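With one protein chain removed, the remaining protein chains of the complex are shown where they sit.
Showing chain A:
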């Protein structure tokens, strides 16, 4: 072998060695001897890092292998691929869009009666329960309400949003008569929030256990929400909201509201930071009750929960359960609350914005909220179908009865 050939061989060998070195580093880590659990989150590393560091500090025998996929579609796709490919994470997120599939296919552990679920609110438990079994740990919730421009309401003699729908419509009429646009919703994004709040109250009054809805055959969310939709549509039929809302996105609606071009807007706490940046006097009220015979429910939902992979056992299971115990500890709840989550765990009160207190106390903490896609099978089918059908309903091209029929037909086809 000549000198050139030897040099080439040496360079190749060194290069190959250099490429292998980082791989070797992966094996020789500081986690040797620890129980390692994998955690797939949809909160990014910046959000989750403090939790993981604190947990590992409190539990030096456990190491967490963190990975992240952004919500919702990308996360669900990532989790799905890992589950089918036998690379299931030990702890992961369970939410409305994947809970039925995860439960049906036996991927999630039944955590009924476990210490880390004792203080969870009933509404949060219901969200991730099926047939009396609990499959996730959900610790916070959100609820929508009516954001209102105090100055515009004052001009027509109101200082707050009324508590029933008829009174709300009267307020809309008064505003309209005064030349003020009363109300806007982001129907372009499918954000028809009022019908869900009315339906929640109707189901509660009828004593229906919402956790049984997913098992019903056939699935009839259209029929269940029809009465609520009829009441809600009065705001369009009486001309207090523009039918052009079908092309209005959340950002459009928010801009209209913050510019003072409309008096009221259905939204949630996620828009508060924008309202704060614009200097105007605003308030946030509970969604009115459908009538005096029903309670004031909100459109809302528990936040996604943490689930444990059903095939986990031994030390890994113990470590995963330690992690879930940690996630309901005081330190963890305070940190979550600091991040803006409205905690619903018994004995803990989040420090929420002043305007949000009514909704937090009367809807979030009491569990008086409802989101139609949370409790039926095939929530994705229901969500996309409802968006398209509700747009046609607001346009006036279909009736409420047709809307309900179309929704139920689509659900039946998907089932």
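Rule of thumb we're sticking to: contacts are C-beta pairs under 8 Å (C-beta built on N, C-alpha and C of every residue); 3 or more make two chains touch, one makes a residue touch a chain; residues count from 1.
Simple rule for what comes next: contacts and distances are computed from a predicted model.
Visitor: Leaving aside the chains you can see, what is the UniProt protein name of the one that's missing? Options: "Binding-protein-dependent transport system inner membrane protein", "NADH-quinone oxidoreductase subunit", "Oligopeptide ABC transporter permease" or "Carbon-monoxide dehydrogenase small subunit".
Guide: Record says "Binding-protein-dependent transport system inner membrane protein".
Visitor: Check each of A:109, A:235 or A:381 against the chain that is not shown and name the one that touches it.
Guide: Considering all chains, including the one not shown, the answer is A:381.
Visitor: Of the residues listed, A:160, A:208 or A:414, which one is in contact with the missing chain?
Guide: Of all options in A:160, A:208 or A:414, contact with the hidden chain holds for A:414.
Visitor: May I ask which residue of A:44, A:87 or A:259 touches the chain that does not appear here?
Guide: A:259
Visitor: Hey, which of A:42, A:92 or A:107 is the one touching the hidden chain?
Guide: Only one listed residue reaches the unshown chain, and that is A:107.
Visitor: Can you name the residues of chain A that touch the chain not displayed here?
Guide: 73, 77, 80, 83-84, 101-102, 104-105, 107, 188-190, 243-249, 252, 255-256, 259, 261, 378, 380-381, 384-385, 387-389, 391-392, 395, 397, 410, 413-414
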